[in-house]
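Just one protein chain is left out here, and the rest sit where they should.
Per-chain numbering from 1; labels A and B assigned in written order.
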Amino acid sequence: MKPRTKRAVAIVGGLAALGVAAALVLNAFQSNLVFFFTPTQVAKKEVPLDRNFRVGGLVEGGTVVRHKDALNVSFKITDGAESVPVTYTGILPDLFKEGKGVVAEGRVGTDGVFKASQVLAKHDENYMPPEAAEALKQAGHPMAKENFAGQGGGNPR
Amino acid sequence: MNWFYFSSPSTFYGLAGRLAPWFFVAAALLAAWGLYLGLLVAPTDAQQGEVYRVIFIHVPTAWMSMFLYFVMACYCGLSLVFNTRLSAMMARAIAPTGALMTFLALWTGAFWGRPTWGTYWVWDARLTSELVLLFLYFGYMALANAFEDPRRGDRAAALLALIGVVNLPIIYFSVQWWNTLHQGSSVSFKGTSMHVTMLTGMLVMSASAWMYAIGATLVRVRSVILERERRTAWVRSLGAA
Partner (left out) sequence: MTIWWKSWSDFWAMGGQAFFVWMSFGALLVAIVVEMLSLRLRRKRALDAIEEERDLETEN
């Protein structure tokens, strides 16, 4: 390659990298900085009803119902103040548990039920062996509950 | 002691060559200790099971990806303000290792996210800003090599690197500022939420990553110095002997 061609390729490459970075940033700012909405926001209708969005919170205890074929599941996502009923067909992540963090993507149907196309588990930043977790749980330590890192669940804004 | 003695490429070339092996030795010893703790001694995690062990690579590389960018940007600032040759060369030498750390953080994050979250990738603020960091490294490297005159490349790339510093607090605080799928920080200035062996393993691995990055940078900066100074008398006399 001639030095001039080489330089041109490099400049185009650099600009392309910058362009991709800028596009990613803009894309993120546009719709993804709000990665999920809280159940309170859903209740207040502060969500885009005409397109898919995500709801995040904790899986409400005692609301998980697995239907006969086991792939159909319904549960409620709560943030302590409000809760959203969700139905989902598919394989749930291993960390999906009652009382633990969850983010579901989908849209609200006419019946008011959130029909999820994807369910992701959101785990907390605590790392400890099972015995320690059990001990904390028995002592009623808040660490066992505060698994939403101050985001969404538990403290609606 | 004359602090400027080693700021000349010709003297730093020798110093870097003498120091680099020691940093690699330190990195290897720390890695052996960290991997022993992380893979063999540390207990399983109550929530995630064994897969949490990815943390022993993920967090050290993610920290280094940001820290190396910061150091690179500092060298860029120095080279712009004082027009020092060596700082621009150091910035060039850091970039590939920084990009590698960023890539590893993203890669290990994907293979950690799949079994825990249920997905390899999401466009949340933490993951997206870390991906932007990778493109900033790529952009820096491309721009630095885009000019016939390397000094112009230095200046243009330094400007980009300095603008990109804005991304660092965005990465770090993204999990606090916005709703993200990524969890919050396990280690912060306020304390930690990690079991002691797990934490020790992670910090030892981070120290290892740090030593490795310094070693790799020192080796690379020697090549950068040779490339840039190949017409000088001192470089010519190197191989002739």
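We adopt the following convention: a residue touches a chain if its C-beta (ideal position, glycine included) is under 8 Å from a C-beta of that chain, and two chains touch if they have at least 3 such contacts.
Owing to the predicted nature of the structure, the values given are computational and were not obtained by experimental measurement.
J.: In the intact complex, which of the presented chains make contact with the chain not displayed?
T.: Looking at the entire complex, the absent chain's contacts are B.
J.: Please identify which residue in B:91, B:104, B:141 or B:175 touches the non-displayed chain.
T.: Residue touching the chain left out of view: B:104.
J.: Can you name the residues of chain B that touch the chain not displayed here?
T.: 39-44, 49-51, 53-54, 57-58, 61, 96-97, 100, 103-104, 107-108, 111-112, 114-115, 212, 216, 219-220, 222-223, 226-227, 230-231, 235-236, 238-240
The rule we apply is simple: only the chains that are shown with their structure count from here on.
J.: Measuring centre to centre with CA averages, how many angstrom lie between chain A and chain B?
T.: It comes to 29 Å between the two C-alpha centres.
J.: Per the contact definition, I'd like the list of chain A residues that touch chain B in the complex.
T.: By the definition above, chain A touches chain B via 3, 7, 10-11, 13-14, 17-18, 20-21, 24-25, 27-28, 32-38, 56, 92-96, 103, 118-130, 132-134, 143, 149-152.
J.: What does chain B use to touch chain A in their complex?
T.: For chain B paired with chain A, touching residues are 43-49, 52, 55, 115-119, 122-125, 128-129, 131-132, 135-136, 138-139, 142-143, 145-148, 160, 175-176, 178-181, 183-186, 193-195, 198-199.
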